[in-house]
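My questions all concern the structure below.
Every protein chain but one is kept in place in this view of the complex.
And now, chain A:
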């Protein structure tokens, strides 16, 4: 009977809480929810309003406003920084879909500027030159959601504990070689399965091994997936690459240099956007892959030693919780005596 009454409540629903003054903005639920709305979609790197319009018209569910695409950053070298705000504004004015922008790792001031600009999401990205070798941005301080790169479950859950609302594989951006993205997607998937095979006691040790908060690991093992949206990124260049990663269980894909470094960007953009929805249907994929012109030329990851690599950089060293591992010698003496 109470069920019936509840349904009537819904029918007569009136929210009388003073609207936005009492509504909570920028809660984690809303930030992670915005990421959930991009699921099953493709997010494209663009550098001009024209490219942004091509991406929107092709069916991208968001665009990433960049100064240079990763392939150019890789080739030209130099310090890569946040995009010129004027450029980001131009791109935001050109499209109605969400616009994301990148800030350097640990560079919370760039994050604050991007938040003030009103971008829909910030990518704290290893593609730009890191600004802080040890710390990432405390993303709980922001109302705008963040997406962060990860190579394994440990990195992913540490970023989530810092407030990331979305995770993507790091891959090897700007190469056109999808192997690193596959490795990272598989690693995360495998480690979640390992966690699920453990009993509740063993999980504590695994949390220490991964250097992650136990509650996040418990949640992940219960869900059998990351507790936030997980995209693939880094080196995707064809509709088949999209299908491969989607079948490995990611929620959607980022494509950086793969589109605007190919010979026919508008057609390739459409084909890759369609591939995200049709990833399970090889027949449609074969049509989508036909006659797209040359894919980006690319650099195979194993022939890349003269280029800087993103995924081989030393792992982040921050220990975010260490409560049980503290050094007893450093305890205040009089406290230990009493």
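Here, a residue touches a chain if its C-beta (ideal position, glycine included) is under 8 Å from a C-beta of that chain, and two chains touch if they have at least 3 such contacts; residues count from 1.
Just so it is clear, contacts and distances are computed from a predicted model.
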>> Name the omitted chain as UniProt records it, choosing among "Eukaryotic translation initiation factor 3 subunit K", "Trafficking protein particle complex subunit 2-like protein", "glutaminase" or "Pyruvate dehydrogenase E1 component subunit alpha".
In response: "glutaminase"
> Just one of A:30, A:113 or A:198 touches the chain that is missing; which is it?
Replying inline: A:30
> Of the listed residues A:46, A:60, A:80 or A:272, which contacts the missing chain in the full complex?
Replying inline: A:60
>> To test your reading of the contact rule: which positions on chain A touch the chain that is missing from view?
In response: 3-4, 6-7, 9-11, 13-27, 29-31, 33-34, 36-41, 56-62, 96-98, 115, 118-121, 143-145, 270, 273-274, 276-278, 281
